[in-house]
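Quick notes on the structure that follows.
Yeah, one chain of the complex is gone here, protein chain that is, but the others are all in their spots.
Coming up: chain A.
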Amino acid sequence: ASTLVLGEHESGSVKASSLSAIAAAKAISEENSISLLLAGTGPSLQEAASHAASSLPSNSQVLLADSEELKHPLAETWAELVHMVQQKGSYSHIIAASSSFGKNVLPRAAALLDVSPITDVTEISEPRLFIRPIYAGNALCTVRYTGANPTMLTIRPTSFPVPNISSSKNSDAAPISQVDLSTFSEAILRKSRYVKHTSQDTERPDLGSAKVVVTGGRGLKSADNFKLIEKLAEKLGAAVGATRAAVDAGFVPNELQVGQTGKIVAPDLYMAFGVSGAIQHLAGMKDSKVIVAVNKDADASIFQVADYGLVGDLFEVLPELIEKLPEKK
């Protein structure tokens, strides 16, 4: 097998999600020869390349696409780049992490190569046999790719943990080579322009990647009461989530919704207050490591997935918790 991994980099390092994609490439076969494709321009690209070279096995390589056209990771240019690199390299597999980058780029590249991609893979059983969640994780689907090469995947980074990199292996670092972009500039569209990137409010961690999430449901009764959730989240350094019912009732904006149609989260600790446990909400949080539920209705279905349940009035429990839980370290 030979695998092209689409890599993302930031301030001179390869992103952790791309290292997971490399781990997935190794899961295809031990002897898999991996080509990590990095694109961009300037010294931070070079730096990321050396960083990557030291974390790859020696039968692998880093491919650098250095061009002003690739400064921002636009799907239109990246898909053309992948198409071009694949035609030269005839890889058996192409993998990206299912980050917003991979989800945006890989299916477009797959269409150009006339391949059905398999997205959000959580397990590689055989080189062409994969498991991926469907129905927001309420079922697992085993899929076989039966078409012509390449097999194209996005992988869920949390399912492919990155082994600790030994820094002593620098001596047999993978080679770095430049992608020949001489025919590239005619291929690209230039119909898409990057304008800006706005970072989220950094006071609270991002809901999708937070270690702790505190969520409120309809039981909070009002937007004003929801501040109790925010206060607890602040104390724990947690992200705030909400159920669809709480969003529909206008307590909080839509972007906080956790559930099948909202964000899907899997933090170390998930605390749910006044949440009944509707199917579509459970779909968005049931992969959390530890789930705590507080609800005055002992029959609420949230208790079926909770590791720790407390039957009680959240308006008494929340202030007590805010007082008794330790500050975040």
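Throughout what follows, a contact is a pair of C-beta atoms (placed from the backbone, for glycine too) under 8 Å apart; a residue touches a chain by one contact, two chains touch by 3 or more; residues count from 1.
Operating definition for what follows: contacts and distances are computed from a predicted model.
Student: Assuming one chain is omitted from the figure, identify its UniProt name from "Electron transfer flavoprotein subunit beta", "Exoribonuclease phosphorolytic domain-containing protein", "Translation initiation factor eIF2B subunit gamma" or "Sperm-associated antigen 6".
Tutor: Of the names offered in "Electron transfer flavoprotein subunit beta", "Exoribonuclease phosphorolytic domain-containing protein", "Translation initiation factor eIF2B subunit gamma" or "Sperm-associated antigen 6", the one UniProt assigns to the missing chain is "Electron transfer flavoprotein subunit beta".
Student: Which one touches the absent chain: A:1, A:173, A:249 or A:305?
Tutor: Looking across A:1, A:173, A:249 or A:305, the contact with the absent chain belongs to A:305.
Student: Could I get the residues of chain A that touch the absent chain, sorted low to high?
Tutor: Residues touching the hidden chain, for chain A, are 74-76, 79, 99-101, 103-112, 114-120, 129, 132-148, 189, 191-200, 206, 208-209, 212, 236, 253-255, 257, 260-262, 268-269, 278-280, 286, 289-292, 298, 303-311, 317, 320-321, 324-326.
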